[in-house]
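All protein chains of the complex are present and in place, except for one that has been dropped.
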Amino acid sequence: MTAPKFATGQRVRIADRTPPMHHRVPSYAKGQVGVIERVCGMHGEPEKFIRGNGQPAQRLYRVSIPQPDLWNSYSGGNGDILEIEVFEHWLEPAA
Amino acid sequence: MSEPWGPHDVGGRQGGPVDLSEHDTAHWEWQIDAMVRLALTKGLISDFAELRDGIEQLTQEDYESASYYERWAKALANTLVSRGVVTEDALAEKANAIRERQETEAQS
Partner (left out) sequence: MTDHDHSRTFQADHAEPTSDAARIGLALRELLIEAGHYTVEEERAVIAAMQGASPENGAKIVTRAWTDQSFRQRLLENGGAALREVGFDIAPYEFTVMENTDNIHNVIVCTLCSCYPRSLLGMSPAWYKSTVYRSRVVREPRKVLAEFGVELDEDVVVRVHDSTAELRYMVLPQRPAGTSDWPEEKLKSLVTRDSLIGTQRELLS
């Protein structure tokens, strides 16, 4: 088992791509920058199961994104956040 | 925000009031749920991801016009047909027989 590539608190960018198969990154989150909220376990990545493509078991992370970054004219508290789970191969370090 | 890549990719897209009414799970819905679980444990599909993939491949119209368990039913049927576990003809014939049975029961 390889060590996690990212650590809690690290800024990351979620990839903006659309593989032609089942994947679990909602379009609203693609290309967004957030912070690793926690490092989760290793799991079979969903793309693996579809039509024989994809990656072996991957590290999963929770990524925290400020709501005002996600939506035009977000009508809520500026401290509001949205958190999603993203697999390692969808993440890259962000400044 | 990126373009949605399927009828299921709804986060942030729609409006309208949330319908708060409760819905008792009907017996046939429990049966669909059980069928999906058994399809997994019996190896007819290899992972839940296959079912979700099947649902995501429904047309926008099929997705939006169907209830939650209707989507599961359609997706599992499509997946098992493409895997060769059942044929479309056998499904259509059986569905017809069920319709006739239901119509007869409704009249009695």
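Chains here go by letter, A and B, matching the order in which they are written, and residues are numbered from 1 within each.
By definition in this document, a residue touches a chain if its C-beta (ideal position, glycine included) is under 8 Å from a C-beta of that chain, and two chains touch if they have at least 3 such contacts.
These figures come from a predicted structure and were not determined experimentally.
A.B. asks: May I ask you to name the displayed chains that the omitted chain touches in the full complex?
C.D. replies: Looking at the entire complex, the absent chain's contacts are A, B.
A.B. asks: Can you list where subunit A touches the absent chain?
C.D. replies: 24-26, 28-29, 40-41, 43, 46, 60, 62, 67, 70-71, 74-77, 79-87
A.B. asks: Which subunit B residues touch the hidden chain?
C.D. replies: The missing chain touches subunit B at positions 8-26, 28-35, 37-39, 42, 44, 52, 55, 64, 66-74, 76-77, 80, 85-86, 90-92, 94-95, 97-99, 102.
Quick note on the criterion: only the chains that are shown with their structure count from here on.
A.B. asks: How big is the gap, in whole Å, between where the Cα atoms of subunit A centre and where those of subunit B centre?
C.D. replies: Going by mean C-alpha positions, subunit A sits 28 Å from subunit B.
A.B. asks: Residue numbers of subunit B touching subunit A in their complex, please.
C.D. replies: Against subunit A, subunit B makes touches at 1-5, 9, 11-12, 46-47, 49-50, 52-53, 56.
A.B. asks: Residue numbers of subunit A touching subunit B in their complex, please.
C.D. replies: Touching subunit B: residues 16, 18, 21-22, 26-31, 44, 46, 48-50, 70-71 of subunit A.
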